[in-house]
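What follows is a set of notes on a single structure, which appears directly below.
Apart from one protein chain that is not included, each protein chain of the complex appears where it belongs.
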Amino acid sequence: MAQATTAGRLPERGIDVYTQKVGMWVFLCSEVMFFAGLIGSYVVLRYGASDTWAEPGAVLAINITAFNTFLLICSSVTMVKAFAHAQAGNQGKIKLYLLLTTLLGAAFLGVQVYEYTELILHKEWQGSHGFTPSAGLYGATFFTMTGFHGFHVLLGVICLAWASIRAFKGHWGKDNTRGIEVLGLYWHFVDLVWIILFTIVYLI
Amino acid sequence: MNQGDSRSAGAADHDGHEHPKYMLIWLYLAILTGLEVWAAGLPIAKWVIVASLLIMAGWKALLVALYYMHLKFEPRRLKLVALAPLPAVAIMIIVILMEY
Amino acid sequence: MDWALPENFSTQGEVIDQLFYIILVLTGIGFLLVEGGIIWFCLKYRRREGRSAHYTHGSNRLEIVWTVIPAVIIAILGGYSGVVWQDLRSESNRPQGGLEFKVVGKQFEWNVTYPGTDRTLGTEDDFVVRNQFHFPADEMVTVLLESEDVIHSFFIPQLRVKQDALPGKTIAIWFDYKSSPSVRMEGEWEAIGNFQIACAELCGLGHYRMHAPVTVHTAAGFDAWLASQASAAAQ
Partner (left out) sequence: MATIVAEATGQAILHETHEQSFLRKYVFSTDHKIIAVQFLIYTLFFLLVGGLLAMLMRYQIAWPAEQLPLGGILPESMVAGGYILPEFFNSLLTMHGSVMVFLAIMPMLVGVWANYLIPLQLGTHDMAFPRLNMLSFWVMVPAGILTLCSFFVVGGAAGAGWTLYAPLSARPDLSGVALGQVMWLLAVVLVGLSSILGSVNYITTVINLRAPGMTWMRMPLTVWSLFITAILGLLAMPVLSAAGIMLVFDQTLGTSFFLPDGGGQPLLWQHLFWFFGHPEVYILILPAMGITSEILSVGSRKPVFGYTAMVWALISIAFLGFIVWGHHMFQSGMDPGLGLAFTISTLFIAVPSAIKTFNWMGTMWRGNLHFHTPMLFAIGFVAMFVIGGLSGIFMASTPVDIYIHDTYFIVAHIHYVLFGGSLFALFAGIYFWYPKMFGRLMNERLGKIHFWITLVFFNLVFFPMHGIGMVGMMRRIYDPTEYEHLANIQDTNALISVSAFVLFASGFLFAFNFFRSLKHGKKAGANPWQATTLEWQTPSPPKHGNWEEIPVVYHGPHEYSHPSLPDKDWLAQNERPDIVTPAAGSH
């Protein structure tokens, strides 16, 4: 343990990843725990009271959400495309893909709002009219989980809109890709969460 | 801000690797989603459906993380950061499930 | 000013107290070692002009010593605690066919369902007494704990019993009261012990006064009490 005597080594080099990216990953770790809390509760509550859950498809519309899932997947690919073109410096393509991503995200939210209104206003559920957050554990968990995911999408769309505006001002380019990459990480994470939510909330 | 920040701006993340085939992954994800929807309605034992759905969902999640989030191409220490919460998640869910 | 565990009357209390004192001795040694060491070092190594500190970064041998010794103590203590715990609480050790009571906590009282003269719960002659718990000595009794509203905790200090009562769940605990040869019997029903059930879990503004008297009878006295109450309830 002769720490005192080892003369200055080479500076240790962090982890060779720029700071904003590290920060985003660290932040995503906490997001993982947040959704794990929600999903864990969902699993336990459902396990403990499975009779209060409807068959998949009986209440929640699978087809619409499958389409919505598809929208989100598409937005993920447009997002990486935007990043790839930023690296290559294709100004036109950056604008195109960022805008597309924003629109796809917004479309996802639109479909979700439509889904919610349909459920709350028109769905028959356990004898009462309307499937709401207070409609038993099924409703409660459904709205909490998808709602918080939707909130994350909303934040993402706002940031994407801002990134798109910047794109039109020519902000991004070959030597300015970090913002897009970091935003992309967040966006893909939101997609990833949806992939899991879609499966356990709608399909199982 | 300083050393830590600036040093790696160049090399590692730009030309360290070929771009993964983003469109191919996209196709993959779309097909898996279709498969999931199809499998959910199959007239087979529920647990088989649940297991296969979970596998497919995990697979999709992995594809997104590895390729779209570039985790596959990141240095090992960043991978560690990304994996850090998973043990905690696993412990939490296993224990609260053990009650029932 | 009387800081001690209250006199214990149950079998499970004996092992609990024993374990308590074992830990007291172990931690007591640790306590003396550390506090003594600190005081000693403070006196011995206080600053003096001209003396300089001994330069060292530590010693791997010592690290191993003070990792392994506590680890061994802890492992033994953990193992023994586990064995005792299994004995006390594992479902497989629950007494079969003994006397059972249902105790339901509710803001802010304890309602006890007695098994009636047939000594089985869930039959016609069960009856409920509000805020009074009677049971016979020298017999393992089982309490099925429930709650109507929030979480309460069933606590009888002298019997070393404590268990939360959860709404929506029935939890079984079992314990006994061991009479000593020199008991004094009191009253018609041969009461030999008087305690209180305390509520040990915050349950609202009346939490502090959610207690109920506990009366332990001789076996015969309890039977007589049960019979009289059952007939009173039947009317």
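The first chain written gets the first letter, and so on, giving A, B and C; residue counts start at 1 in each chain.
Keep in mind that, in the parts below, a residue touches a chain if its C-beta (ideal position, glycine included) is under 8 Å from a C-beta of that chain, and two chains touch if they have at least 3 such contacts.
Just so you know, these numbers come straight off a predicted model, no measurement behind them.
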{"item": "Partner chains on view for the chain not depicted", "value": "A, B, C"}
{"item": "Contact residue for the chain not shown (choose from C:L19, C:V129 or C:A230)", "value": "C:L19"}
{"item": "Contact residue for the chain not shown (choose from C:I38, C:A220 or C:A234)", "value": "C:I38"}
{"item": "Selected from A:G89, A:P133 or A:G173 as touching the chain missing from the view", "value": "A:P133"}
{"item": "Positions on chain A contacted by the hidden chain, ascending", "value": "1-12, 14-15, 17-19, 22-23, 26-27, 29-31, 33-38, 40-41, 44-45, 48-49, 52, 133-134, 136-137, 139-141, 144, 148"}
{"item": "Residues of chain B in contact with the chain not shown", "value": "1-7, 9, 77, 81, 84-85, 87-88, 91-92, 95-96, 98-99"}
{"item": "Missing-chain contacts mapped onto chain C", "value": "1-6, 12-13, 15-16, 19-20, 23-24, 26-27, 30-31, 34-35, 37-38, 41-42, 45-48, 51-59, 62-63, 66-67, 70-71, 74, 77-78, 81-82, 84-86, 88-91, 107, 149-151, 153, 155, 157-158, 160-164, 166-169, 171, 195-196, 198-209, 211"}
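In the analysis below, only the chains that are shown with their structure count from here on.
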{"item": "CA centroid of chain A to CA centroid of chain C, Å", "value": "49"}
{"item": "Chain A-touching residues of chain B, taken from the complex the two chains share", "value": "1, 3-5, 7-9, 12-14, 19, 22-23, 25-26, 29-30, 33-34, 36-37, 40-41, 49-50, 53-54, 56-57, 60-61, 64-65, 68-69, 74-75, 77-78, 81-82, 84-86, 88-89, 92-93, 96-97, 99-100"}
{"item": "Residues of chain A that touch chain B when the two form their complex", "value": "11, 13-19, 21-22, 25-26, 28-30, 32-33, 36-37, 39-40, 43-44, 47-48, 56-57, 62-63, 66, 69-70, 73-74, 76-77, 79-81, 84, 87, 181, 184-185, 188-189, 191-192, 195-196, 198-200, 203-204"}
